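Can you read through this structure? Questions will come right after.
Every protein chain of the complex appears in place save one, which is left out.
We just call them A, B and C in the order they show up, numbering each chain from 1.
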């Protein structure tokens, strides 16, 4: 159920409607729009007693929402959401006309490695830095990340270079730490339907970057975002990183058509990770161009100064000089589609 | 690395080898076999300093293991593992010549519902009872299970009917509770690569039923089990429950060939869930027959006394009378392949 | 559109309705049933002028068919079709309570090889012999089959051993020859949507075994059969042989749930090919058991007396002694599901 307030409704009226909703045992999500405020109601599928809301002052109309997702939907919020990440180098925006650029190593391996890559990606134009402290690895015998020590290194990267930091949380415990140390909390593909983690991320005060699961449909992805938003965190960035198919020339099959498909149904920004999406260094540049051309709201690229010796995902990491070329080419393509990198 | 002890090696010699391994910073996994004990070594890929083990008393040989999984492998333990679940009605076995039968509702909805179904599935021959207290649902607005209250109802089912209880854990917190209340801890398909949860399950003292993820390869599944075993819990039952493909006549595509494929590579038992595997009530009986015919070590079937009113997964739940027929038919097929239901 | 005649309608009345249908430019397919005759109408989606048929003598009712397929559907023919292949050793039936057994080498390589295998599969119980004279190979440099010379060898097999012969046609030219030499015309998976070939097969006077394409949905398969039937050939046997998925432990993923799914929607028999369906010799026996347990109307198994030297598909061919065991095991499972091998 969605309550659309009249354009002249006062803040007080909005609050009154919200408190009635909550007194009935539901959760109210006021969503201010350009011209009017809408209030999403979650927590129950029954709608009987809610029709009474229609007669409250300031209420325009009550719309039953038949799609399984609500808060992520353009039905609830027609205007495109722009997610902002504040850094010492200025705000980085995802969505609208803004294409957010993120670069960094797959895993934080050491202070030296992290600083070396950070210096190079910053020089190449990226103001957001990615790097894993907790690595969900298919094998228990692969490098699992440095844990909190890795988070401290990331915090040092931020302090030293002014870069904003994105890193992955793999359970409720690490999420609390990631929220403390980083600027954006990443939920990885393998945890896209770890609903306990999604709810926990929904209570965090930092933006969440949510990666599409390897066999997630568009609806699965939007519902995973809905889990986060239904707990009150509206700063969600979706991420396409390839799905699993029979096609074997790349590690995953990058499904770029989900970018316009998401943008049609949802107001949330969606970025692309061509590194995991292809798993091959020589495919990162062309698929980065394609991602921006298709309309992606950002790029998440793995960069390593010595990829052949990386502790994880070396074969898909590009070198800093390749990133510079990538940045320049996607910058030109962004201009063609009326977007700007940042 | 795998240390194979001589057949006449004493327990003391085994312990001595283990303590050397651990003093080097690795984890030792002594695995007693029919004729000799093998010791799996995990925790590091380096092998240089381990060659010294070869000269210790009682050591037969040191074998470098090149497959990415070790403890799940028949290389480490050639004999088939039989996982035992003790119930007031006697032990239920999975593996070897034993086909374990599990039946019950998708979700525990109420004491009445749980008891009604339990009475009927017990009468039909099942001694293990499944039922979800924590339900990982694609939508945040779907019924999420009764939580700990559901676990208490399951404990009451055990007390009242003598049935063993299997139920799902969805995060570290619920896993602790499931371990306390239930007989088998289930890890669901969406959490198959929630490595934090797998490690936690590896520290539990109850058997773990691990479902294959929707896009997991055979190797992914074995490595997920390896996560559990590498923490010390060797009582793992694998479960095929369908994978995601283009094929749209069933909810998932049940990949029965993984049963003999697992049994070839691993000593662990593997059961089939034809309810989630097809998502269609009328497919559960034929695919149950096929599962036992292909060699499955057990069946996990959703049964509900009133499936059209089930709060979750009604369309794939069969009625108790259908389960009786199913039990009878698979019982005859089990005999053809030299197995017995239990 | 489907015209259902009254149960007492005369043959003359049926003919009269057919000729009106054809005078309107459509094609009439009279389908005699146990109690009444139905007449399928194909060739146009418009139905306006056909309502006049309702008032003709002997007509019970006119039913618009909304599914995209008609003649394959149980709506048109509720009774299960049994397809008969006559051999010197007696009729082999597919469908109803009959499970048809077919065995033989992937490719006819020489007269000696063909005779050797035929002698062994006949001894093991199979009365139908499969063997390719035209081989659709992924590479132009792989063995492409002996062509018409292979068909002559197959005819000699029939003459010498009394076995019925099934072999593949790959284009309109070879189909004419296959129809001349063989007892059943096979259309391979790669040609399942070669609609020109399907139409040509629909004009043949021999039964057609139609294999499911590697990415064909249930509806695609039924519509491919509809192409054959709409040209007048109603003796169609469907065949599941595995589909292409991400799952890599077998060459294809055998989708056994399509067997009950087909049997629910269509009256046509459906057999399973576990050799191509798995691509692994050691999976053929368990998946053959599973196929009969799930309700398959037949099995198509590759047998070779010296599989390691086979010119094509050796790794998935079983040895004659394995086929004897397979035959015995599936025979017992057939009994459990009320079927008999033949």
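Some notes on this structure:
Quick note on the criterion: a residue touches a chain if its C-beta (ideal position, glycine included) is under 8 Å from a C-beta of that chain, and two chains touch if they have at least 3 such contacts.
These numbers were taken from a predicted model, which means no experiment stands behind them.
Looking at A:57, A:232 or A:286, the residue that reaches the missing chain in the full complex is A:286.
Taking the complete complex into account, A:247 is the one of A:19, A:86 or A:247 that touches the chain left out.
Listed for subunit C, the residues touching the missing chain in the whole complex are 42-45, 68-70, 136-141, 144, 170-174, 190-191, 193-197, 199, 213-215, 219-220, 223, 226-227, 230, 243-244.
Counting over the whole complex, subunit A has residues 215, 217-218, 243, 245-250, 253-261, 264, 277-278, 282-283, 286-287, 289-295, 329, 332-333, 336-337 touching the chain that is not drawn. Panel shows subunit B; residues 244-246 of it touch the chain omitted from the view.
Methods note: only the chains that are shown with their structure count from here on.
Taking the mean of C-alpha positions as each chain's centre, the chain lying farthest from the centre of subunit A is C. Ranked by the number of C-beta pairs in contact, the top chain pair here is B-C. Put simply, the C-alpha centre of subunit A and that of subunit C have 50 angstrom between them. For this pair, subunit B with subunit C, the centres built from the Cα atoms lie 38 Å apart.
Subunit B has its Cα centroid 34 Å from the Cα centroid of subunit A. Within subunit B, contacts with two or more other chains are made by residues 215, 243.
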